[in-house]
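Sending over a structure as structure tokens; questions will come in a sec.
Yeah, one chain of the complex is gone here, protein chain that is, but the others are all in their spots.
Per-chain residue numbering starts at 1, and chain names A, B and C are given in the order in which the chains are listed.
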Amino acid sequence: MTLGEIKKSLLAAAWFMFLTFPIMVIKVNTIQKTVEWHWERLLYVAVGGFVFSFLWRYFLRRKQGGRRPAAPVETDEPEAVPAFQRLIHDRRFAMPALVVLGLFVLVFPYLFSMYQVNIMTTALIYVVTGLGLNVVVGVAGLLHLGYAAFYAVGAYTYALLNLHFGVSFWLALPIGAALGSVFAVILGFPVLRLRGDYLAIVTLGFGEIIRLVLENWNDFSYGPSGIANIPRPKFFWFDFSLEQSAVFIYFLMLAMVLLTVFVTNRLKDSRIGRAWIALREDEVACQAMGIDIARTKLSAFVMGSAWAGMAGVVFAAKTTFINPASFTLWESIVILCIVVLGGMGSILGVILGALVLILLPEYLRAFSEYRMLIFGVVLVVMMVFRPGGILSEVRRTYLFKEGLSKDGSLS
Amino acid sequence: MKRYASKRCLAAILVCVAVFAFSGVGLAQDTIKLGVAGAHSGDLASYGIPSIRAAELVTKDINAKGGILGKKIELLLGDDACKPELATNVATKLVSDGVNVVLGHICSGATKAALNIYASASIPVMSPSATNTELTLSGDYPNFFRTIAYDDLQARLQVSFARDVLKVKRVACLHDKGDYGKGQSTLAKQFFEEAGIEVVLFEGVTPGAVDYSAIVQKIKRENVDLVVWGAYHPEASKIVTLMRKKKMDTPFMGADGIKDETFIKVAGEFAEGVFATGPRDNTKNPLFIAAKKAHQDAFGEDPGVFFPEAYSATLALLNAIEKAGSTDFDAVTKALRSEYVDTPVGSISFDQNGDAIGIGFSVYQVKNGVFTTIQ
Amino acid sequence: MEYFIELFFSGLTRGSIYALIALGYTMVYGIIQLINFAHGEIYMIGAFTALIVTGVLTYYGWPHLAIILIAAVLAIFYSAAYGWTMERIAYKPLRDAPRLSALISAIGASLFLQNYVLLAQTSDFLPFPSLISDFAFLDPVSNLFGTTDFLIYTTTGVVMALLTFLIKFTRVGKAMRATAQDRHMAMLVGIDVNRIISITFIIGSATAAIGGVLIASHVGQINFFIGFIAGIKAFVAAVLGGIGSLPGAVLGSLVLGWTEAFFTGYVSSDYEDVCAFVILVIILIFRPSGLLGRSGVQKV
Partner (left out) sequence: MQPILEIRNLCMDFGGLRAIDTLDLHIGQGEIVALIGPNGAGKTTVFNCLTGIYKPSGGEMLARSPKTGEARRLNGLKPNQVTENGLARTFQNIRLFGSMTVLENIMIGRHCRTSAGISGAIVRNRATREEEKRIVQDSYDVLKKIGLARYVNEYAKNLPYGAQRRLEIARAMATDPFLLLLDEPAAGMNPQETDELNELIIGIREEAGITIFLIEHDMKLVMSLSDRIYVVDYGKKIAEGRPEEIKRNPAVIKAYLGEEVDA
């Protein structure tokens, strides 16, 4: 802690005091025509600013110190991966941890209150949507800002089919997925040739169009007042009590998460999955290597949207009430945050991202009004110090019998 | 490496368990738990926060007098940001935490989503602000009560006033595409048409839009006798201001969403002459005056919207528990339906549907910068 | 025809408002290819600063003209300061990170600023004092547009002209264009890229503040959430016009404004946003880089 450091932090503190002065200190009420002065807040800002700038620079230095220039590969040294990441790829750790985790997850609903089960189910729904969006954004690199629309398609599919035709949850599940895909194709054909942020804005527009239509077309969607009393899922002919139903949906979601993980994991190292990643890495090179990028993009889009549709059906069944307010742009942004914060392309990362981002605000209820503020800070801090997300994608390695030293090369 | 790994593993599991055990463990009942649920954050926070304050003031009062049934009142807050899916989480949280009664939720949609969770746990719920007609009249929610009259009544009052007093022939019904606004406007349109008045415009404007002059020009072209606004005051003040600036003197009428001091303060001189329906004037009610004063003392400002309703709902709920002598669902709801209680919105009880008896709507007009009862 | 003209000016007002915000958006985007989600929040901070300053000065009875000047200057200054600080904290460390990470950081910053104002001030709508008295000479056309509309039109024009001049003809502007083209190359030829990016943020934020003050006095009320909605619309407008292009931002904003106004006027305001987004999608399908965006041949 040198003098220079202290000076820098003092400067930062002074700057923050100055910066926050009007908004923090003066509270004007133009209705009552009153002015309040909160000088004490200036002190908080000063102390906070000082500490913050100290920690900030300390961690920034640590981050930069840790990032050495790309190690020369000739040394055959594995790339420096974080300890945690190495740990989870270590079978000796991963297997017992998986067993313990599996057991914990199975007994979870019997150990904790219904509230815990409920928010865990919500988090699991986000795990599924996060993994779905991960295919589009994380793996194929298509920035998609209208994902909630496909989620809405699923939810309204179940709600409306049930209302008009009494379609059961189990039938609605595949229909929701199918309709999600159909909408993805409708959107995908015209827009997928757009690049980067243009694609982002068109998907955003599409998401808003779906929401606004749901909001305005009362005859079809019952407008902003939504659809109530959507039945919870039944298991064959058992009728559950509310509490049993919560547990049932929890296990249902758990099964869906497993299915999603299974599918995305298989896709990750498949011919199509590799094409998606190549698309993300370099569109031009990808096309030059003989990959039909239009079809590849569309397949990623459809795949991701199918999961959104399916998750939407469960969402409607869990909440029993839906209206367009649940499918705003903000919802799409939250799911995008899950993917990026968790680690683009990394399945485990996205799962962790969903759990953190959805459970964090719930557990932050203790800080009630500060929770969204903290949420914003967490997003910024996470991105600054771990821009790649919690876990980064790890590619599969292949072993060859003949050993790596023998290379019958041409040169 | 191996030892290290297993240690890390153990630590990770411990952390997990600790996190999940963090909350949700039931406590012994030595207090009466009043849940307060609604939008406490997000863009609709200003409708939810007054209800927290109302509940705080009432419980502070009652606890200072020793509580009810010998128990103190404890508040449990739940923020649903007016989102149905969060409302169900809030509801299960409150149920898990063992609430006895709930004040809330604020928005009709969130209330609908949450209600059957409370119902299955036999918890009475009373909203100060959810006006959706179905909530009481559909009969689907036997545990639901409210201290605000429902949309139907208000729309009928608007229509009869427009027909009998203003004698209008052509009206424009506008709303904000929201749950409350569109519902209210749809009812108004229906009753206008039943009364033989032509609704020439029925449209939603986008809340938060930066300019409404296009819709104002459209109103002007349609040459209507009355503009009926169904939603909240921020957009209403923008529209009425633009109308007056464009020298249109078409009367403007809103519902309880604009019957708020803020509307007059924001629209200023342009608010003059605007009609609004809203809960009956209680400003002379001593309890209302006292509640307002308590709010000013505690928070240094005038209470926000739905504060009197929330204050009254809290009083009604706690009174019913006291009269019932327990927090048993049947006893409490019976007390709610049979006992009258004096509140800032008048002496009220509840009917079979859960709607308050003894409250009503009046028509106001802005005169010299204040809402004045005219009918 | 009269109705058409009335709607034309309604659209012009909307479009000019979007343009005031979109200009800053597009500048920042042009230089670091970042969708600065928090730009709308800077605009909101500008409006709040102006509100607070006028509130305080009115309370102490200052003369009207002085209040207007001080409020405007402070709003611009503070917005620029917030923009600069935000860039330093939330974006600069992410310069070499994946672009999506910077986007998430921007979303975080936006959320933080919203809630910061919500907590420090209030969640209610506050009336924004009407500082500018109506111009008498506009009275004959008051059915078409009012004083604030007039000010918004002129300011938008002036701001666009100034920014275009700045970018085309000044040293800083040249450095900005160089940085936008190729940051590493710019660095090699001796441009202090970090400084240029900071300056871009400061200028972008200052235009947002001008927008904030004008729009707030036009709308007449503000709360902490105004930035989000306006920001999204401005972003759409900027992309529509071709993101990175200043005239494009203005053109895109006007197209958006007119689309909304005419659709509201002749069809229904229920679907005005749907129509706006449909137009956006159609334009981007036929002109994938926006109206005035460079559809330049990609370098291989």
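FYI, a contact is a pair of C-beta atoms (placed from the backbone, for glycine too) under 8 Å apart; a residue touches a chain by one contact, two chains touch by 3 or more.
Since the structure is predicted, the reported quantities are computational estimates derived from the model, not experimental observations.
One of A:V136, A:A172, A:I277 or A:V380 touches the chain omitted from the figure, and that residue is A:I277. If you put the hidden chain back, the residue from A:V45, A:I227 or A:L267 that touches it is A:L267. Listed residues A:T157, A:T203, A:S299 or A:T319: the one in touch with the omitted chain is A:S299. Of the listed positions A:K7, A:H38, A:R61 or A:R395, the one in contact with the omitted chain in the full complex is A:R395.
Counting the whole complex, the residues of subunit A in touch with the unshown chain are 70-74, 79, 263, 266-267, 270-275, 277-278, 281-282, 284-293, 299, 303, 345, 393, 395-398, 400, 404-411.
Everything below uses one rule, namely that only the chains that are shown with their structure count from here on.
If the chains shown are joined wherever they touch, the resulting network links each chain directly to all the rest. As a whole-number value, the distance joining the C-alpha centres of subunit A and subunit C reads 29 Å.
Shared interface positions of subunit C, i.e. residues touching 2 or more other chains, are given as 115, 122, 124, 127, 270, 273.
Residue positions of subunit A with contacts to 2 or more other chains are 29-31, 216, 369, 372. Against subunit C, in their complex, subunit A makes its touches with residues 15, 18-20, 22-24, 26-31, 33, 35, 41, 56, 60, 63, 137, 143, 190-191, 193-195, 197-198, 200-202, 204-206, 208-209, 212-213, 216, 284, 329, 333, 336-337, 340-341, 344, 369-370, 372-373, 375-384, 387-389.
Interface residues of subunit A, counted against subunit B in their complex, comprise 29-32, 34, 36, 87, 90, 92-93, 96-97, 100-101, 104, 108, 111-119, 122, 215-216, 218, 223-226, 228-229, 241-243, 246, 315, 318-323, 325-326, 362-363, 365, 368-369, 371-372.
Contacts from subunit B toward subunit C in the complex involve residues 41, 43, 45-46, 49, 177, 203-206, 208-211, 213-215, 217-218, 220-221, 233-234, 237-238, 241, 245-247, 262, 265-268, 304.
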